[in-house]
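Here the complex is missing one protein chain, while the rest keep their positions.
Up next, chain A:
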């Protein structure tokens, strides 16, 4: 069978349930569970949101935070309630609460403003800063129009809009590194540097790793370095990942950015840090290794391959054949 053969799969509750089983299956490698999660995210419907929500009781903070991130990227108000409860739960891991607050900003609903206002004074800096950022973002988009798809370099829903393209590099760099500036305006410069994406912009982004700046800012820098996939970021990211005194959230993004850059020279380091005592870092390295493998595998097309796996196991076909018989 040639790989160009396309199979049309009707997405129904049964398919969603099987993807959910794969996401919830603690006996599966974490990387496989992440692939199931992204498959559900890409389906972007109420049923897939409900399935993802069920996995929020998992013991992996990394998985819970990724679910919150995905719920924000889907920009569906159906996820508001669960995201609000994550932000409000002070027993929850700060990284998960941060991601839920950011997701509320991404969805941009006025309904979440009260929660964001309350927790913009949270004692955990990652949470309070994210809430401030989300409030600024919502406010920005009530005044300004959303960017057109054509003008966007990356399709992610970002926590702050890039600056106007006419702002010259030196000015953007200065704004980004200005520690007296509020987080929203530093983030705007951060995303402008990402959009520029050349070596000097990458190096300007990496400069923030050296200052005692906020963990939130550093983690976002590490994330966008994974989007840019520029090789000059490899060494600075390795340093961040190896620094055991660094916030786990920053080390996690550094690991996954290295995974996205997908240089095979990084593999030994990622393999070594799979043994890190911080589970967030260790699991991130497993995800990063899987992503590196995916990018370097010339046979593999889909990363979010949950449906492909169900087809290979004949789990979907059987069910749809049965349905056809029932219809007769």
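The rule is simple: contacts are C-beta pairs under 8 Å (C-beta built on N, C-alpha and C of every residue); 3 or more make two chains touch, one makes a residue touch a chain; residues count from 1.
Please note the rule applied: contacts and distances are computed from a predicted model.
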Remark   = Given "Ras-related protein Rab-3", "Ribosome biogenesis protein BRX1 homolog", "Eukaryotic translation initiation factor 5A" or "ATP synthase subunit a, chloroplastic", the protein name in the UniProt record of the chain not shown would be "Eukaryotic translation initiation factor 5A"
Query = Where the complex has a chain not shown, which of A:57, A:123 or A:298 is the residue touching it?
reply = A:298
Request  = Extract the touching residues of chain A with respect to the undisplayed chain.
outcome  = 2-4, 34-35, 38-39, 42, 66, 69, 154-156, 223, 226-227, 229, 256-257, 260, 262, 291, 295, 298-304
